[in-house]
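Just one protein chain is left out here, and the rest sit where they should.
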Amino acid sequence: MNASVTGALLLVGRKLLTALIQLLVIATLIFSVMYIMPGDPVLLLLGADSNPSPEAVASMRSQLGLDQPVVSQYFVWLWRALRLDFGVSLANGYPVSRYVLSNLPRTLELAFAAIIVATLIGVPLGIAAALKRGSLRDTILTSVATIGISVPVYIMGTMLVLFFSLKLGWLPASGYTDISRNALEHFRKLALPALALGFGLAASIARMTRSSMLEILGRDFVRALRAKGMSERRVIWQHVLRNAAIPIVTIIGLQLGNLMGGTVLVEAMFNWPGLSTLLVGAVSARNYPLVQGAMLAIAALFIGINLLVELLYSLLDPRIRRKRT
Amino acid sequence: MTSRTLGLARSQPAFVASLAVLAIVLLMAISGGWLAPHDPFTLNPQAVNQGSSASHWLGTDEFGRDLLSRLLIGIRPTLIVALGATVISAVFGSLLGIAGAYGRPWLSFLIMRAVDIMLSFPPILLALLAVGFWESGVLSLTVVIGVLYIPHFARVAHSATLQVTRQEFMEAEHAMGASVRRVVFTAILPNILSPLVVQATLTVAAAILLESGLSFLGLGIVPPEPSWGQMIGTARGYLGQNPMYVIWPSLLLALTVLAINVVGDRLRDILDPRLREE
Partner (left out) sequence: MLEVRNLSIAFKTRDGLKSAVRNIDFTIGPGEILGLVGESGSGKTITSLAVMGLLPPNAVVTSGEVLVDGTDMLQLGSGELRKLRGRHIAMIFQDPIASLDPIFTCGDQIIEAIRLHETVGKAQARQRAIELLDKVKIPDPERAMRAYPHELSGGQCQRIMIAMAVACKPHIIIADEPTTALDVTVQKQVLDLLRGLNEEVGAAILLITHDLGVIYEVADRVVVMYSGDKIEEATTADLFNNPKSGYAKALIDSMPTPGGQHDRLPVIERDALGNVFSVRPEPRVRSSNVAAAPDANASPLLEIRDLVKSYWIKPAPLAMPVEMRAVDRVSLSIAPRSTLGLVGESGCGKSTLSRAVMRLYRPDAGEILFKGQDIASLSEGEMRPFRREIAMVFQNPYGSLNPRKTVAELVEAPLVIFGEGTATVRRRRVAGLLEAVGLPATAAAKYPHEFSGGQRQRIAIARALALNPSLVICDEAVSALDVSVQAQVLNLLKDLQVEFDLTYLFISHDLSVVEHVSDTVAVMQKGRIVEYGSAKAIFANPKEAYTRMLLDAVPTIGSDRVGKGGA
């Protein structure tokens, strides 16, 4: 018992450490990418059109610490980033962290809603297809899933807008309302982006659920359970599904990359003021500190969710939870 | 021959239809400009956002340009980017993946950790960063997307190679004193080809989606040169006036990706040794 508790703690610790190292490497990458990118942030900050004097440029440069050696810039930047200080936006001098902190929960909410939508649709459909392998139902469901993974999110989103907003007028086409101001409106505006984002994910979850169900159904122990006289329903619900849950959770985790990528497009098309919107705007305006802050926040979000998935995964699978002693 | 084709069409209608779709798409990419009924770049302020008519079969865009003509030439940059990126990622990704599975421990540690870190970041964000700061165009898109999908290939090649290296014939090769080059090119590569081919089709589809996504955001193919993703992005502003403007490129793009995915699924079934044995 004691050994398994320390084992579990050790596992959590190791995963945490890996995540932190990953984050550090990504932070370094983000910093260096900014550094090799063309364009002078100082000129941008002062406004290149206003033709600033060399003295003004120099004083701004030292104010931003850009006259320091790269390595010390890097460590200063890293140290500040650790305290969530990403500097100020070049556009208006507001602290970047304020933007990041206000937009991060919105992206999280969107992604979370999409995962829920996708899981609620994808898992049952995948199970339904696997249980009747080769039937008409299976053929239809797998075809729909193949279509689902082929339609890009922005086309899905556009079609949803065409249908639900323009044709039926049921839901708003885009925008964001704060939940404290009008909760109903908030969720009405969340519906379409979450659906658009969740649809493709639902399709891949359905495909993966189906194939892992089929894989487990073919294992020896399923035959052994039937030989014990267990009802088919119990075999499926008690044993097959719980075994299949492990790869399904993995695929949901692996799909997070696509999901975060999808938020870029979905946020842009639905004017959802999340991290991606922030990032796309900052990239177009070459607002370096804002880009760095947003990138780092997205990476941290992604790594954090991945960590959660991995911990959930090892919770589900005793073979990982308890290494053979 | 014909009877076999017919038989295939009957047993695998989706597969055959997808192959036909891909053939048509390829034809468009090669000779789209020649097929176009109008000059895809001629502006016509008198006929903006029109529906379909005798002269403009699919209608016109916001500058009065012929939609059909623009659609016909709009696949070429997308396809060049997707295929070019796939070649880049396949070559470098496979080599890295094999090295990661078969190389010395420190090398494989380095490669696979780098791959993990690259994979832990959505490709579109990195692409966004790259094309946001550098000049956007077919070449830079190809290179950027190609580089971004290297880790995906490396991961597939890595796990496939690991499976191969666990087989006894690898030990047999070593026991015979085979050189590293011989092992890689005659023992590993032929045996991991199937998953790599499947991954290549997936990568073509993903690269098309990524390029069109960037173009949709206005960060990909630069106007006035059209691409389907970019057309969808522009058309979104005219949903009310001309809904067909957005529907045509959406349909074509989705159909193309669907066809690639169907072919990829089928390839996976054909190439999977477990299914082939029986």
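When the chains are written out, they are named A and B in that same order, and each has its own residue count from 1.
Definition applied: contacts are C-beta pairs under 8 Å (C-beta built on N, C-alpha and C of every residue); 3 or more make two chains touch, one makes a residue touch a chain.
Bear in mind that the values here come from a model prediction, so they are computed numbers and not experimental data.
Of the candidate positions B:S69, B:S108 or B:N191, contact with the unshown chain belongs to B:N191. In the complete complex, the hidden chain is touched by one of B:T42, B:S55, B:Q167 or B:Q241, namely B:Q167.
Within the entire complex, the positions of chain A that touch the omitted partner chain are 3, 6-7, 10-11, 219-221, 223-232, 239, 242-243, 246, 316-319, 322-325.
Residues touching the missing chain, restricted to chain B, are 167-169, 171-179, 182, 186-187, 190-191, 273, 277 (touch as defined at the top).
Criterion: only the chains that are shown with their structure count from here on.
Between the CA-based centres of chain A and chain B the separation comes to 22 Å, rounded to the whole angstrom.
Interface of chain B with chain A (complex): residues 14, 116-117, 119-125, 128-129, 132-134, 205, 209, 212-213, 216-217, 219, 229, 232-233, 236, 239-240, 243, 246-247, 250, 253-254, 257-258, 260-262, 265. Chain contact summary for the complex, chain A toward chain B: residues 22, 25-26, 29, 33, 37-39, 143, 146-147, 149-155, 158-159, 161-162, 166, 257-258, 260-261, 264-265, 268-269, 276, 279-280, 283-284, 286, 291, 295, 298-299, 302-303, 306.
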